[in-house]
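Removed: one protein chain of the complex. Kept in place: all other protein chains.
Labels for the chains are A and B, by order of writing; each one numbers its residues from 1.
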Amino acid sequence: MTRPLALHPDRLFPADPATRGIARALYAEIADLPIVSPHGHVDPNWFATDERWTDATTLLLAPDHYLYRMLYSQGIDLDALAIPSRAGTPATDPRAAWRLFAEHYHLFRGTPSRLWLDHVFAEVFGLDVALEGATADHYYDAIGAALATDAFSPRALFDRFRIDFLATTEGAHDDLAAHAAIRASGWQGRVVTTYRPDGVVDVEHEQFAGAMRRFAELTGEDVYGWHGYLAAHRKRRAAFRAAGATATDHGHPTAQTANLSTAECEALFARITGGSWTAADAELFRAQMLTEMAKLSVEDGMVMQIHPGSFRNHNAGLFASHGRDKGADIPTRTDYVHALKPMLDVVGTSRDLSVILFTLDETSYARELAPLAGHYPCLKLGPAWWFHDSPEGMRRFREATTETAGFANTVGFNDDTRAFLSIPARHDVARRVDCGFLARLVAEHRIEDWEAAELARELTDGLVRRAYRL
Amino acid sequence: MTRPLALHPDRLFPADPATRGIARALYAEIADLPIVSPHGHVDPNWFATDERWTDATTLLLAPDHYLYRMLYSQGIDLDALAIPSRAGTPATDPRAAWRLFAEHYHLFRGTPSRLWLDHVFAEVFGLDVALEGATADHYYDAIGAALATDAFSPRALFDRFRIDFLATTEGAHDDLAAHAAIRASGWQGRVVTTYRPDGVVDVEHEQFAGAMRRFAELTGEDVYGWHGYLAAHRKRRAAFRAAGATATDHGHPTAQTANLSTAECEALFARITGGSWTAADAELFRAQMLTEMAKLSVEDGMVMQIHPGSFRNHNAGLFASHGRDKGADIPTRTDYVHALKPMLDVVGTSRDLSVILFTLDETSYARELAPLAGHYPCLKLGPAWWFHDSPEGMRRFREATTETAGFANTVGFNDDTRAFLSIPARHDVARRVDCGFLARLVAEHRIEDWEAAELARELTDGLVRRAYRL
Partner (left out) sequence: MTRPLALHPDRLFPADPATRGIARALYAEIADLPIVSPHGHVDPNWFATDERWTDATTLLLAPDHYLYRMLYSQGIDLDALAIPSRAGTPATDPRAAWRLFAEHYHLFRGTPSRLWLDHVFAEVFGLDVALEGATADHYYDAIGAALATDAFSPRALFDRFRIDFLATTEGAHDDLAAHAAIRASGWQGRVVTTYRPDGVVDVEHEQFAGAMRRFAELTGEDVYGWHGYLAAHRKRRAAFRAAGATATDHGHPTAQTANLSTAECEALFARITGGSWTAADAELFRAQMLTEMAKLSVEDGMVMQIHPGSFRNHNAGLFASHGRDKGADIPTRTDYVHALKPMLDVVGTSRDLSVILFTLDETSYARELAPLAGHYPCLKLGPAWWFHDSPEGMRRFREATTETAGFANTVGFNDDTRAFLSIPARHDVARRVDCGFLARLVAEHRIEDWEAAELARELTDGLVRRAYRL
């Protein structure tokens, strides 16, 4: 006996009937607004080539570390899930991998992955039975059949999802060929890039040397000298802006910034490029580069996003066998108040600069981030991120930040995903949770209903467009 | 078309009808209790002279960094808001500043400032339309006209607000002239001072040298020698007690305490007064002085308040142009368990000592402060403070502390404000939030309704009077 799959129209709204009624009314006004996705990691080649995806496992399971980290945590072998390792993609039958996933789908009860996937299953593929072992093949077949049709090509889904803007993320050493191909194709979907220079900033990253070589090739600058290196950043930032980018992104282990003299920068950079650096040098260089990037943003108007605080590749054994980005990144305690001060001492009072701060350390919401963003003209708060991009996580974000920073110092939602099919689901969750929060403020007579309606639209659309300068 | 302004009688109560009904009943019993305000920063000269205030901008906007920090964060110039800088008060038309504020009043949606101001507008001034650009002049005129009348003099409002006790805060080097004038005037309002010696304790404060000179003049002691310095504190504490003070207050960057020998104290103090101190010395001296103040409190019975954890004047550019207390103070992570131990090793088991702990780091509520206050006889928890003096902040405080510390180790509400007109609003928010919390405990059958009624009265009145020894 299979179980029905049906998305309840009131899902994620507070249970109290009066509050739910308010949430429902707020949501009705914004549910159909186009999607603006200013930060994410979708592969732009999908839209460049518009090639069909092949199967449920390759599309939905293998690239999604939210999913296989949970399965791995319960003792399931990654090879059996067809997850690529350093040895390549295992010779696992994708259907068998899908069955294994389906048999363990119950593990996701109470997680956002469950919400997102059920939305994809029901809304994108029209499935009406719940995923479990008994329905695994039905799912695999139905999804495979759908993906073979024109209606499920990347561009067709982009239109169907009514995506108004989609930012991807590329390294400073990326040639942006996919984005060039999108524009050359004549397709009108607005897919743009974001400048993420971590590969040429983080000397502790194993790809640093290769990234620097490409950085040199693409710019023709002497990237191994401090001034040539900065000039190369300027050139690449201009190239990214030409490809539609309005923002940069910086994924650092900490939020540390620095404010060194030019002579100190030159000496530090000589150690970095000369290979004689220490871990402290590596951190100091990342810190200084945040300030350099902020100064360049004052010049060129690119919005700066800082995503700090992840301990990457925590599982040494898994890193050895499978490499990075395999669900083994763990958040750490993150300081902002002391860490950002050197950068803010340089650019903090600028009204031309816009820096969006993210965190994996929720303790900083009320203590540090809301007070900072509620004061500095150049600072805004990014939405609940990664592990906290979830109903409870979003609720905690609003409860902890609104009273000090208000809504206007936040920037709406980021889906921040490489799982393209889940984008409508993720935005829908965020809209519902925001409406639920606003509904509570109305029900408790803290704001008026018409104010909540204005705010719901702002959180979905206005704040996003203004914060990312779209 | 203007919008109506009306305070809903059920505001801030939980939306669930049964819980709301309980909250309403609890609140009805305490709503009209007199205000006891044991900690705040109202200017005592207002009551000494009883001079009229002049206009809305000068009274409500210019002194309130909660308000202009939000406007500043959105790129609005402080000069345009008539905020004084190091260059003096800008020549901005106060009416123009008020208009600018009114046009941006929507920024405060979801913040406590909005709740407090709407209460002031509706209850104190009888305004019945909402503040926005279109009503800015109406507000400015109506408030100005009211302030010109006898009914809006400081003393008249003190009586109208039914304030039973109001503590202000003065430095150790203050001559308490305003308080003397109040007493000499024959007016019966109970406005007393609080001993805040930070100016002569924090050598990193730019006013330290001047404060020490006044400290010497006022006491006739050799305040540049360790024993004379302590004797001067004893004298000033006695003078403050004579002016009605029952408490001291200590606003330190951290909660660090120390327990040095007399010889170590003498050597440290010699470095402090000799100008040869390091940042570590400055911190150690503040730490030692908390212990010294605790020992003096054991002697003289003054209640000790510790307000740690603010990174003052974080915005270097703004500090250069506008000086301190301009909304640029940012909370930091704060340790109590290790920090307080040296002091507690000396005075921790005293039953004569009463130390009230505050925090800007909510993570310490359940982890450190409730366990400490739920154990040490000398420790109590102050209410949710500053950025956390808000409906969500107060709710988190009760939820995080009650199960370990109970209610009896807390001290009721502090308005902690210099915004005199908002005092009834702030106490009303606190009473409503407390009643909402108690109502949930009743609705979930965790306490009985008659217990909640007792507790509501305790939180509003009994605990405050006992904790502050009124």
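Keep this in mind: a contact is a pair of C-beta atoms (placed from the backbone, for glycine too) under 8 Å apart; a residue touches a chain by one contact, two chains touch by 3 or more.
All values reported here derive from a predicted model rather than from experimental measurement.
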{"item": "Candidates A:L26, A:L59, A:I83 or A:L115 - the one touching the absent chain", "value": "A:L115"}
{"item": "Contact residue for the chain not shown (choose from B:Y140, B:F407 or B:F420)", "value": "B:F407"}
{"item": "Selected residue (touches chain absent from view) among A:D64, A:E170, A:E283 or A:D361", "value": "A:D361"}
{"item": "Contact set of chain B toward the excluded chain (per top definition)", "value": "14, 16, 18-19, 335, 337-338, 341, 344-345, 348-349, 351, 363, 366-368, 370-377, 379, 399-400, 402-409, 440-441, 443-448, 450-451, 454-455"}
{"item": "Chain A, residues in touch with the chain not shown (by the definition above)", "value": "3, 8, 10-17, 69-70, 72-75, 106-112, 114-115, 311, 314-318, 327-333, 360-363, 387-388, 390-393"}
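Operating definition for what follows: only the chains that are shown with their structure count from here on.
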{"item": "Size of the rotation, in steps of 5 degrees, that lays the CA trace of chain A over chain B", "value": "120"}
{"item": "For chain A paired with chain B, centre-to-centre distance based on mean C-alpha positions, whole Å", "value": "40"}
